[in-house]
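The complex is shown incomplete by one protein chain, all other protein chains being positioned as in the whole.
Letters are used for the chains, namely A, B and C, taken in the order the chains are written, and counting of residues starts over at 1 for each.
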Amino acid sequence: MDQTPLILGDKTPGDVTNDISRLLEGRPTALWWMAFLAALSLLGLGAVAVTYQIATGIGVWGLNNTVGWAFDITNFVFWIGIGHAGTLISAVLFLFRQRWRTSVNRAAEAMTIFAVMCAGLFPLIHMGRPWFAYWMFPYPNGRGPLWVNFRSPLVWDFFAIATYFSISLAFWYLGMVPDLAAVRDRAKGIWKKRIMGFVSLGWNGSYRTWMRYETLYLLLAGLATPLVISVHTIVSWDFATSVIPGWHTTIFPPYFVAGAVFSGMAMVLTLMLIARKTMHLEDYITKTHVGAMTKLILLTGSIVGLSYATEFFVAAYSGNEFEQFVFLNRAMGPFAWAYWTMVACNVITPQLFWIRRVRENFVFVFILTLFVNVGMWFERYVLIVTSLHRDYLPASWAGYSPSLVELATLLGSFGLFFTLFLIFIRFVPVIAMAEVKGVLSIGRRRKNAA
Amino acid sequence: MSEPRPTNPPEVIDDGLLDSAYTSLSRRRFLQAAGFTFVGAMVYGCARAPEEELLPLLEQPEGMVPGRADYYATTCGGCAAGCGILAKSRDGRPIKLEGNPEHPISKGGLCAVGQASLLGLYDSHRYRAPVRDGEESDWARVDAEIREHLDRFARSGAKVRYLSAVVNSPTKQRAIDDFLSRFRDARHVMYDPARGTAILDAYEETHGARVVPHIHLDRARIIVGFDADFLGTWISPVEFTRDYTAARRADRDGTTFSRHLQFESTLSITGAKADQRYRVAPSSRVAVLSQLAAAVARKAGRPYRRSENATDSLPQGLIEEVADELWVHRGESVVLCGADDLTAQLICNFINDALGNYGRTLDLDRPSFQVQGSEAQLEEVLGEIAAGKVDLLIVDGVNPLLDLPGKGAGAAELAKIRLIISFAQRPDESSALAHYICPDHHYLESWSDTEMVQGVVGFTQPLIRPLGDTRQVVETLAAWSGKERSARAQLQERWGTGRQWEQRLHNGFVKKSAASFRVGGFRTAPVFAARAEKFSRGDGFELVLYTKAGMPNAGHAFNPWLHELPDPITKAVWDNYARLSPAAAERIGLSQGDVVSISLPTGESVELPVLVQAGQHDNVVAVAMGYGAEASRRFESMGPSWIEKKPTVGDNGLVGVSATPLVVRGSSGRRFSGTQVRLHATGRKSELALTQDYQSIDVPAHLAPASGARRPNIQESTVAALAVSESSHSAPHHKGDLWPEDHEYTGHHWGMTIDLTACTGCGGCVVACQVENNVPVVGKDEVRRNREMHWIRIDRYFSGSGDDLTVAHQPMMCHQCDNAPCETVCPVLATVHSEEGLNEQIYNRCVGTRYCMNNCPYKVRRFNWFEYSRDDAYENLTLNPDVTVRSRGVMEKCSFCAQRIHEAKAEARRGGRPLADGDIRTACQQSCPAQAIVFGDMNDAQSEVAASISSRRHYRVLEEINVKPSVGYLQLVRNREDGEGRDHHDG
Amino acid sequence: MQRENRRFYLGVFGTEEDILGATNEARQRGLTIVDVYAPYAVHGLEKAMGLRYTRLPLFTLAMGILGAGLKIWFEFWTTAVSWPVNVGGKPWNSLPAFIPVTFEVMVLFAGLGTVTAFFIGQRLIPGRKAKLPVHGVTDDKFALVLEETDASFDKESTQKMFEEFHVLEVVERVEQEPIQ
Partner (left out) sequence: MKHSILTLVLAVAAFFSVAILLAQGEGAHILWNRQGYAPEQPIAFSHRLHAGELQVDCQYCHWAAEKSRHAGVPATSVCMNCHRFVSAPLGAVRAEDAAATEAGRKPQPVVSPEIQKIYDALGLDASLNVDPHREKKPIRWVKIHRVPAYVRFDHRSHVSVGVSCASCHGAVETMERVRQVESLSMGWCVNCHRRLNASGLAGRPVRASLDCVACHY
């Protein structure tokens, strides 16, 4: 096992409770307020944009009859991808007994939930008639009854996202119950006591409960692991089951899952580095954590790079003129700029993580994770837009450029995400205290009591 | 289109609500004629309306069944060609125009302009009553005052000039003549805004009669065209298209396939169909014709005494070869010249005479009256106007202020005329100057006759009571002559009454066996005497003014359907532009959308955006006429409004720019081509709206994959190749399915084939479909954003360049795939398959994910990005009540005219008989002038469509992806001498 | 219902080593361990307490099978039986296309079902008042609760044993119900 301590500063469990609960108890810092107001104004901008769009029509986006999806589904897949790291860190790393996950899993799970909320927004608002979105659900009706099309990947998406959101929420909440109880038990204010008392479900730390809790946690982790893979696989099927060259590709499921982990890890790291700095969590988020995550980014980034190369190879090898054209058009056509942005951000810059000095320089790491975020957004943009804009019949080829409303909606989704995240770090223990308490002893000589 | 109306708006549509407008109109105008209607059903999506009313008729009109369409034969008033139409009337209002298959001239075809002319009836901007000095008035007062004026003029011997568009109605001609007879100095002058009369002048000189021969392209084995866009805009395009394709049916023995060579300066619809096409600038036209004439004369052993040298270099020996081919088929050939150039026309007549074509392919015994007028007379009248000598000017169906350039047609000069009376149907530039406006009926409200060709008379009968307080010109003239008689009575006077009259009206036409027209023998002298116009080819460009197939003249500028129809060649909408060849554009450093100023040596100039046009002569700049009309000012707020909206109209507030200032008037009339112009960049840009961004069938060279740059969706062949190969199309791909055969089509299985050899890309089907299926007009900005709503997209592909350019048109609509990729991905079952193989689109179930659109390999689905405007209550009367009007956020697409399938099936069931092949004709198929479209039951082995599918030319686009489309194509066949041409594709 | 008073004997400890040791020791001594309270899941404590396995995994399996079974039946019924509609020429029974949703619903049923079962089984109900043996067991204290089942319960030796494991506090309580 790793000999470097996971948590620095010789913390006792009491210290952990203090350190983490303290964050919720003081007044918000000016920095938090500034960030919150910034996020809130972005959210407001997005809300205005979405309201305008729903009131006026999808035409206020830059889409056309050839490119029927662009920013909307790009953002959807981007956020779903971001949403993968949380479950990955909580569940997959839990199953692999990666103890370093304890410092980051709470925030990562929260991030997952918020990212899935952002993601879920886009399929909803991208509809021409979002007020009929409930038709996606096979509810009993007086139309015959008329059900839904279970052969449509969009219905799969609907179920996948709903399940993913529910399970992630359950997982997150379950993990939080002992911490909420801890906050409850040290709360001063009556309202805080009451609210925390309500949401902590009467948790008292009984080991009989703990034992089942641990089993349940393992079960959920076991369920969530295939779930996380299935969700992005299904998202990739939105494209892979179609007939459009550049979409109709069997490589998509693993490629998408790797990409999702890649982008999700980058986003977790971005957020954790911000939280670490602004909330003084240096002892809890250490080089060990960051190092482990950068290695995962390096790995998944390389998988993604390999996927890009494989796509080209398969196209070249297929002998199919449409397929070959799509990839040439990606690299050298009107959207080549987006393609090369994607390659630069996703394949080339993450390779710097081979260098230890880069991995340990948090400023560098922070910048590189931003690159990855940008790159992964462009990956989806390239995939969707370049495949659609020039497909089979040259006469139907078209261009695409986003409208202001689309840009505002993208910004708005970031606003929503950060608003929720900032609220989260103010009201909920940002680090899983109960889990961190369990790993305090790692890499540290046992402390003699008394 | 909710801007204030220029004249008195009808008070009935004040609240702008469709239903109340409809009921009010019903009460006021329609009630007796229009069947009762489900008032509420007209309003789409009124699920919340708690109470709706039903207003029954008071009197039941005989023979009218509510909800059933009746068809009446009448004659199209869209242009002078006089095609026969069947107007579909539903509950008392005409809602669709179709070709009359029994009509001897148009034979069932109807062009885009004809289809769209329906909208003229329901134009809310029409004059609703006579206008006196800009104020709405009433007929009694206007008539009384005008009679007074007329009496005074008649007494004083004033100069009376009657300016009109081509009149080929004998009844109307007589009414005009009667009317003018009481004045001592009266003249009737006809002109076409976009065409001169050189051809009439030429026939006058060579044959002694101002007529145009009736051209029979179906009898021609070889056609040589010189700037004659006979398939698009010249004389009688529907008839010519029909005859042309009749002689080019590739499924017959290949030797009957006619050959078509075209010499032209700018790419036209006709040039696009030609087997070989050569670019000739206007300055070389006479020389090339003359060389051809000389070559033909040698073979015919006739003297030819002209010699001209062409500046354009044509392939060595080409003229000789063409002459050979013509000579071989003498008597079965035709040489056509569409240029307004007397010398060219004279030489053309000489060639035809030398080839013995008169009396065979060119019928002068029963000539055509579709071209009329006299440029010389027009010149005279304009001179008189300029001199301030004209006392009374009557303007009928033309717009001289906009149409005519230079002296005598200026506003100041016209304003000097003592009295101007206009018969304009809607406000235009000239009617604004008129003292009295006595609005004419729309032709669907009129009684009339049309003698388009000697011996064939088409009848026009009203489909509806006049919507406004308008009056037909013949009635107005009769009233002013003091012999008040209804148009119907005037017509019956000539054509009889009783059974015979009824039968004639029922048919829509009558063929007279009258004596043949008298023309003299061919006179050669004028051919040799004519002096070729001097063309000085400097460093400038030669101007070619042309008209688009969808905009014959500015009189149609009010029509949004025509503005939104993509030009068959450029695919541009809502604009005119300066067409330049790619080399020319490069030479002067301009690219598409750069605004260029075109100026005459005299200083007149026009600024237009550049459109780079493959296949155009490198020294030619081509500009479409018919644009920049005041009538298009109404489109200022066209299109959905949102923050990034750009206007449909240009900086001038109009659609396009008028090219009239570039028309030069000479001694022989207006000159439309060959004028030297200078181009210079203005530095501004004006984005054009094209429905097709990428023009070539080959992918861009730098992106061309190893497996081939050329897309296989267009398959071409040649007559020679078809003659040698047994089957030139590949066997159907069928590699077996993973799925069980769960879905057999045991009943009907609807399918369609489109013959690419026949299709000229004219766009008639596009407008037919638009009218039939309530397809909205979206405006220039939406088209620019690739959001046009037409259910049929005619893909136009270029291949090669310069003289080697070939053009292919491919109408592309929903393919009704049996393995439809769109259906699989719809989450809510809004698009699924019917038992008869239709790809159903259920608008009311659609939530608008657009996934189907993305997954359509043909990209034929159309999304309602906005709530497209339906707020013109009059225009809404064109809506087909059998087709749902789609709201925002839903997908739509071609339905194979499901409503027509339904109607035919219901009728067959009612009659207790099985559905027969041909009972169902889709809107696009019905009026295709080329008869390129066949629709029917693929399961019926005897059906026309089944026969078409078994053709060796049949192929399906993207067959390899196994979506099993129900639409197939017949290969594009060219009669090229290069045998296995480089374009030949075996698929 | 009549209830007997029961006597409980609590030891409060500060580290996981101590609570583990004390619990092990108590079990070896045959004392009745009512429960142990800990701020986090201490590895090995369940063995020390001698807890048996939980049936939660079985429940998860049952719910998973139920969810998957119901869903695949429902999908088949809606597409092939209730109203068979020709969608893109796909067969009525498009089994491969039904798998993704079946999988998701299986996970959903299994996951949410198990969580619900856990909450119900452990009486973790929103708003329920927490009964803590001593303050701090959610923070950094560990508490071992023994029941004085009969007179033979030797408080003194137990306290001594507790002290071996650095007990912080010893409490004796009489209640009608176990603390939880």
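Convention: a contact is a pair of C-beta atoms (placed from the backbone, for glycine too) under 8 Å apart; a residue touches a chain by one contact, two chains touch by 3 or more.
Small disclaimer: the values here were computed from a predicted structure and weren't measured.
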Handout entry: Among A:N141, A:T278 or A:S401, residue touching the chain not depicted
Key = A:N141
Problem - Chain not shown: contacting residue from B:V832, B:M853, B:L877 or B:C928 - result: B:V832
Practice task
Considering the whole complex rather than only what is displayed, give the residues of subunit B touching the chain that is not shown.
Solution key: 27, 31, 36, 38, 40-41, 43-48, 50-60, 65-68, 832, 834-836, 838, 840, 842-845, 882-885, 895, 898-899, 902, 905-907, 909-910, 912
Exercise for the section: Would you write out the residues of subunit A that touch the absent chain, in ascending order? Expected result: 139-146
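Simple rule for what comes next: only the chains that are shown with their structure count from here on.
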Practice task
List the centre-to-centre spacing of subunit A and subunit C in whole Å, with centres computed as mean CA coordinates.
Solution key: 30
Handout entry: Centre distance in Å when subunit A and subunit B are each reduced to the mean of their C-alpha atoms
Key = 56
Fill in the blank from the handout: So, in whole Å, the Cα centroid of subunit B is separated from that of subunit C by 80
Handout entry: Residues of subunit A touching at least two other chains
Key = 146-149, 151, 153, 155
Problem - Contacts with two or more other chains, residues of subunit B listed in rising order - result: 821, 824, 826, 829, 832
Practice task
Over in the complex, which subunit C residues touch subunit A? Could you list them?
Solution key: 14-18, 35-43, 45-46, 49, 51, 54, 56-57, 60, 74-75, 78-79, 82-83, 87-88, 90, 94, 97-98, 100-101, 103-105, 107-108, 110-112, 114-115, 118-119, 121-133, 135-140, 166, 179-180
Handout entry: subunit B residues within the subunit C interface of the complex
Key = 739-740, 742-743, 817-824, 826, 829, 832-835, 964
Practice task
Sort out for me which residues of subunit A touch subunit B in the complex.
Solution key: 52, 56-60, 62-69, 123, 126-130, 132-133, 135-136, 146-149, 151-155, 158, 238, 241-244, 316, 319-321, 324-325, 328-329, 332-333, 388, 390-399, 403-405
